[in-house]
Structure formats: structure tokens, C-alpha cells
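Okay, here's the structure, questions in a sec.
Note that one protein chain of the assembly has been removed; the remaining protein chains are unaltered in position.
== chain A ==
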Amino acid sequence: MSSDETEKTPAELLSLPNEVLCYLFTFIPPHDAITKIPLVCKRFSLIIKDAKFWSTRIRNEQSVRMPQCELRHPDYSPQKSFYMIHQQNQRWKDWESQRIITAPGHMATVDSVMLFSKNEKLFCLSGSRDRSIRLWDIQNVGSGENSEENKWTVAQNDTAHSGWIWNVSRNEDSEKFYTTSWDSTVKEWSIPDGGALQELNSVNLGSAVQCVSTSGSSNEVVCTTFARRTAVIDTRSFKIVADHQLHKKAVIGLAVQGDKIFTSSEDRMMMMVDRRMMSKAVLFEYCPKSYKTSLSLQRHQLLTSTSDGKVKLYDANNFNVVQSYTVTGILGY
């Protein structure tokens, strides 16, 4: 098609009706469809910016039904959702062929790992039953053998606790770490650049401490213990400032978002209390058949794993079950 044939009208892609154009766009890789196509002309832009185009694709091509609490969220964008789902599908499509590297170092079960990034480098902090915590440099692990020049473990503390370490958490703003242990303490750590792990604070909660979360208020850390307790610790004084013992058994699941504290226990109850009034459960669920082994909270959706092998998705505002999957075996984290 040469441009000096001025008498001949150029081929009209625009002569195709909209629904044909929509179908055509589904064959273009999502990244190009989102970034380049809208810039071609106004008509294309209107199609790509239409939420319905993407909602239909999520339903038909990706076979995904969004839960109501997600659809009603003010930030919900079907275009973004489609793209994220596409990315995740691509990523996990061949997960068996992804590289697996075993990093030896701990001498006993590693019960908790936490991935984070700092200054664009990737790290992992692990806590183990050998009572130590180790900081791993992920890039080094991926680039070659463990050696003096290419250290996998860049910092460690072999006597971090005097009992099994159950959980590790990190506050993104203050960059401080918190570890919980069978020795009944919660400890606060910092890792200065290039330096060793530094213990800053410690508080004893009376019994083995299980979960920890830094997603509540900025100066507070929430923990749960085996003696049914859910405690809030002020990081400035490192003292317990609030707690409740509404559960009847060990509290093994915790998720926090702002003022909402979600907990689950072996007593088969799952509840949510408001930080400002810890004495009463705002939401409550009792499940006779199983208990929730872990909780994960994001944007009003609570994902739980149960002791009878299911993954259940709840609407965090009202504890309605949105979806339920059965997986074989018992799930941990």
C-alpha cells in the first residue's frame, strides 16, 4: 500500500463494526492493547477505555468471576484486573520448570520466611526452630555458588531467641523487624546497611507467641499467643497497651488492616475486633467442622486456609463466604 497512490483510498480498518474490532483486539497481546492501541485514534481509545470490554474478557477468556466485594470497591478497574490475571497466568503456566535453589544454613525446621526489598535489592529473612534468624541476599543466591565473594547469608543471629522462632514480620515504613518465639517474647530488630542484625527491644507476653502483624497503626504491632491472647504492643515503649482473650484456645491466625484485627483459633472461631474496643467481637464465625489455620487480608477480602483442606475466601466486611476450594492435605502458611 503506497502513499503516492493518492486516488486510491487507503484500506479501511475503521470500516469494520465495533464488535469486530473488539474481537480483533483480543488477539493483540494485552500490554500492546492497553498502551498502544488507544493512541492510534479516538475510536480505538473509546473501545479500550470501555470497562465492559475488559469485564467481558475476564468472564469469557479468563473464566473468572469476581466477588461482589471486589467489583464494588472504588478502585476496581477491569482493565487492570485483566492485565494482572494475564500476568499471573503467564507466570505460573510452567511453574514446574522454574528454577529451584536449596539454600542450606539453618539446622532445623524453618517456620517462617519473609521476602522484602530494600534499595532495589531483594532479601529474605528466615526464622527457624534452631533459634536463629538469617538474612539472605536473593540476588547472590541466584547468581552462583555460596562463597566469600558471593555470600548467600549476609547477616545472622544464632541466639536470636531461646526457643523456636514462629514468625517474622517487617514494618515497611520504619524498616524494623519483629520476631515471635516459643520463648514468649516478641523482639524488635533493625538491620543497618552492611551491618549485623541488631536487637532493639523485647517484651514478654506470658506464653509462646505465634503470629505478628505490622499492618495496623503505625506505632503498633499486634501479636497472638498460645494462651489465647491477642495483644497490641506500642513500639515506642515496647509495652502491651491493649489485648483481648476472646478465644478459647491458641490463636494461630492473624490479619490486621488499620483498626480491624482478624484472628482465628483452634477453638474453631474466627473473629474481628476493632482496635479501639478490644473487648467485643464485631464479626464472628464459628465453624464446627474445622478451624482456620491461616489468614490473609487484602482489600476487604479475607483468604483463609482451613484444617480440613479448604481455601475459603470471605468478604471481610461481613464474613460471607465468597468462594471455597478444596485442596488435598492440611495447609499451613
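FYI, a residue touches a chain if its C-beta (ideal position, glycine included) is under 8 Å from a C-beta of that chain, and two chains touch if they have at least 3 such contacts; residues count from 1.
In this section, contacts and distances are computed from a predicted model.
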| item | value |
| --- | --- |
| Identity of the absent chain, which is to be given by its UniProt protein name, from "Skp1-related protein", "YEATS domain-containing protein", "Iron-sulfur cluster assembly protein" or "DNA-directed RNA polymerase III subunit RPC3" | "Skp1-related protein" |
| Of A:Lys36, A:Arg59 or A:Lys248, the one touching the omitted chain in the full complex | A:Lys36 |
| Sole contact to the chain not displayed, among A:Leu13, A:Ala108, A:Val241 or A:Val321 | A:Leu13 |
| Per the touch definition above, residue among A:Ile47, A:Ile165 or A:Ile191 touching the missing chain | A:Ile47 |
| Contacts of chain A with the absent chain, listed as residue ranges | 1, 3, 9-20, 23-24, 26-30, 32, 36-37, 39-42, 46-47, 50, 52-53, 60-61 |
